[in-house]
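A quick write-up on the structure given underneath.
With one protein chain withheld, the remaining protein chains of the complex are depicted in position.
The block that comes next holds subunit A.
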Amino acid sequence: MSASDDDVGGAPERDWEEVQSGPEFTELRRRLRVFVFPLTAFFIVWYLLYVLMATYAPAFMATPVFGNVNVGLVFGLLQFVTTFVITGLYARYANRRLDPIADKLRHELEETK
């Protein structure tokens, strides 16, 4: 179905490379990448740190923090916290900084058939 040629938004002969190199699209792509790439690197490293600590430093993880709750449990629960926070941050960022440009570009491209 070669990307469903029958329902492509613009005319088949549209110059997609021109759109791709245009200032608005470049800005949209930049905004997406400067946000998601560092965050992805962060949560992968943060998660791997957790896995490695749990595997190779169990004694440290067993250190009590309060009552029977130890460092390992707190560290694990913090993984939940960071996952929820990153989800919230991304949703907010996408709604405010990505959607407006993406919507504008989409309308422009779909109108100029």
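Rule of thumb we're sticking to: contacts are C-beta pairs under 8 Å (C-beta built on N, C-alpha and C of every residue); 3 or more make two chains touch, one makes a residue touch a chain; residues count from 1.
The definition used in the following text is that contacts and distances are computed from a predicted model.
Student: Determine which name in "ABC transporter substrate-binding protein", "Acyl-CoA dehydrogenase family protein", "Cation/acetate symporter" or "Xylose transport system permease protein XylH" the UniProt entry assigns to the undisplayed chain of the complex.
Tutor: UniProt lists the chain that is not shown as "Cation/acetate symporter".
Student: Just checking the interface: what residues of subunit A touch the absent partner chain?
Tutor: Residues of subunit A in touch with the missing chain: 1-4, 7-10, 14, 16-17, 19-20, 25, 28-29, 32, 36, 39-40, 43-44, 47-48, 50-52, 54-56, 58-59, 61-62, 66-70, 72-73, 76-77, 79-80, 83-84, 86-88, 90-91, 94, 99, 102, 105-106, 109-110.
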